[in-house]
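Note that one protein chain of the assembly has been removed; the remaining protein chains are unaltered in position.
Letters are used for the chains, namely A and B, taken in the order the chains are written, and counting of residues starts over at 1 for each.
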Amino acid sequence: MQVRWPLVVLLTGLLGGCAADSGSGVQSQKMSTITQRGKLVCGVDGKLPGFSFVGSDGRYSGLDVDICKAMAASLFGDPEKVEFRDLNSSERFAALASGEVDMLSRNTTMTLSRDAAGGNGLSFAPTVFYDGQGVMTPAVSGIKTLKDLAGKPICVESGTTTELNLADRMRELGVAYTPLKFQTGDQTYSAYLGGRCVAVTSDRSQLAAKRSAFPSPAQHTLLPEVLSKEPLTPATTNADPAWADALRWTVYALMQAEELGITKANVAAKLSEAKGNKNLADLRRFLGVEGDFGRQLGLPSDFVVKVVGAVGNYGEIFDRNVGLGSALRLDRGINRQWKDGGLIYSPPFR
Amino acid sequence: MANRPVLAPQLRRLRRELFSSPGDGVLSISLIVLIGLVAIGFLRWAFGQASWAVIQVNSTLFAVGRYPIEQQWRLWLLTALLAAATGLSWGLLRASPRPDRTGTLWPRHDRLAVVILVLGALWLPWALRLAALIQLRWWLVVALLVGCRWAAGRFAAVLPSALRRLVPLLWPALYLLGMVLISGGLGLVTVPPSEWGGLLLTLLAASFAILLCFPIGVMLALGRRSDLPLLRWGSVLYIEFIRGAPLITLLFLGQNILGFLLPGGLAPERIWRAAWVLTFFAAAYLAESVRSGLSAVPPGQFEAARSLGLSYGQTLQQVVLPQALRVALPAMVGQFISLLQDTTLLSLIGLLDLLGTARTVMANPAFLGKSAEVYLTLAVLFWCCCAALGLGSRALERRLDPHTIPSAT
Partner (left out) sequence: MADTINALSNETIPWWRNRRVIPLLVQAVVALVVLIMIAFLLGNLVRNLTAAGLLLSWRWLNQPAGFDISETVLPFNAGLPYWRALLAGLVNTIRAVLVGLVGATVLGTLAGMASFSRNGLLRGIARVYVELIRNIPLLLQLVFWYFVVFLSLPNGTAAIQLPGLVLAKSGLYLAGFADGLRWVGPQLVNDVWQAPLRLSVEFGALLTGLIVYSGAFIAEVVRGGVAAVPKGQWEAAASLGISWITTLRTIVLPQALRVIVPGLNTQYISLAKNSSLAVAVGYTDLYSVAETTLNQTGRAVEVYLLLLSAYLVLDLFISVLMNGVNHLVQIKER
């Protein structure tokens, strides 16, 4: 028995490798693993209202969560076939690289070194939230600019881009400061609210989200300065390009759907409209009535219908979770569609 | 004035203990004042300033995490079974007559324990403002425990000894049954490990690791004392490597590097991975305790057994290990206690054990500044669990002591 079990493991591994998706002609180890498992494992923050948060009913909600659900809908036609896994900022990349999670939708900033094969080796999907780093201080502290923070302790979550940006900006300004680093957001904000630091720094959306849950949000102000660009982006690894493509175009589909005015409510109507009218070539291709875009990605041909039917388009996701329809009430800002002067832009589906 | 009252023996003892010299007296008085101040301060905080709502509101979360509410009857059933088994074992361990002494149904310490238990069962559910139905369930559980304790103590002597021997086997059976009840299968709805949490996860991880680290630890200890150089050096390497590394690095390794080492999809669920890391970690320490136990067994025992024609396996199983494990028992229980404490490290890798649950509860701004209440509650819980393990081990130690049990019956 002792001799045999590694062999069994070895054989199972080999078989698993051989059984790669044979249906669609797309070779993706990851996608066949996910299909076999029957659910997507998605790494999220889990403690960030508006992005990923567990409600008192034990259900996840938020913008990042909806991206995971969209991907599950894209793969299985069912947005609930996803398991969420809360990850620290400091363990997220290791968890992704080791295959612990299939994808990361965890308010992660896209950067060169994280993307590069010689760096973290991630593969980024389109940015779903363009953000910038901000600093929050108690209103009574009288701190108005970054320079006022000289010599003061600043709380920051370790392993984030904000940690690095803070170091850069403070070096530029020539301001000495004390970074207090914590492993998790919980500890970081506990220390801030406990008065251990006079400021906490993170993405402005995250600060707004956390502040909205504080006992007295009005007592905390965001400094006007924006320290950096923080494009928050879902990611997979370089190891499986086909899987990365599937995620990329699922996210684009959300954006394209908004551009085409397809919503959760009208997607069925749009589909029958496309089926009935052969002249609507763009819409027919997009909704999978014509062509084989879905199959080219290794997804069902009507993945767009499934995705939009499950979570709505990008605009709906934004409004529902962080926009005017939510507790955060963030302005669309640069996260508007390109036609409205924003940065949300999907390449053509053709 | 002239007739100095004769001091009662207690008072005399008090004087000897506390006021045997002027220096001692000063020390005692200042200590008494200090203790009094601390106690008054604590009581004023606990009953005045502290707000225990955070515990009351989240008591289910602390107990079982996000375990689905419609499936929680399974945990109640398991609790009841555990209470019954505890009562039975307790009764047999403490009250059954032995060749060296007549059994007392309720030894003094047991009476005390029962009173504490019953008072706790009456007071705690009320203090936690649990629903009436749940309060009732707790009372029934404790009643079952005490009832089984009484029945086992009362009727143990009447039972045939073959039946009595079966009681220890109740535990492994109950453990397997508990696994099924918790995780589902065999007709029950599956509850994925990601939904286990709180005390349930802590106890599960600890008991899993305690059970499995034992055989691994014994094998490692035997390997380390083996004459075969390959086995010996393999065991030494393993033990020393594990003992040299902080648990947190190993846990993180298990969570994030194991995926690199196994083909996709083969790595077990992360809770099980953490439990296995705990197991392998504890096995190395346990091996050292067992090794010290083994070296306490005189080599003559081994030689004598072999010369009587017992095989190597029989010698180990029937002669050497029983003696070695008895010697190693206190050290092993020490390891088990620290293993139970080490489960708190699961919170550092993002699992929702008792401490992890507490930390997410306190991340909720509604409970801001209530960390003292939460941490104190956790401390009391852990203290009770660890102290219970310690007490149980001491009872077992006395039971196994060769000086109190004549070997032939």
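We take it that contacts are C-beta pairs under 8 Å (C-beta built on N, C-alpha and C of every residue); 3 or more make two chains touch, one makes a residue touch a chain.
Predicted model, so just to flag it, every value in this text is computed and none were measured.
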| item | value |
| --- | --- |
| Residue in contact with the excluded chain [from B:253, B:310 or B:395] | B:253 |
| Absent-chain contact - pick from A:168, A:292 or A:331 | A:168 |
| From B:262, B:310, B:329 or B:396, residue that would touch the chain that is not displayed | B:262 |
| Hidden partner chain, touching residue among A:93, A:286 or A:349 | A:93 |
| Hidden partner chain, residues of subunit B it touches | 17-18, 20, 24, 27-28, 31-32, 35, 227-231, 234, 241, 243-249, 252-253, 256-257, 259-263, 337, 341-345, 347-348, 355, 359, 371-372, 375-376, 378-379, 382-383, 386-387, 390 |
| Residue ranges of subunit A at the interface with the undisplayed chain | 2-3, 6-7, 9-10, 13, 89-94, 97-99, 113-114, 117-121, 150-153, 158-159, 163-164, 166-168, 170-171, 177-183, 187, 190-191, 194-196, 198, 237-240 |
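In this section, only the chains that are shown with their structure count from here on.
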| item | value |
| --- | --- |
| Centre-of-Cα separation between subunit B and subunit A, whole angstrom | 42 |
| Interfacial residue positions of subunit A with respect to subunit B in the complex | 9, 12-13, 16-17, 29-30, 33, 36-37, 47, 58, 83, 85-88, 91, 94-95, 97-100, 183-187, 189-190, 193-194, 213-215 |
| Subunit B - residues contacting subunit A, complex | 66, 192, 194, 252, 255-260, 262-267, 270, 348-350, 359-360, 362-366, 368-369, 371 |
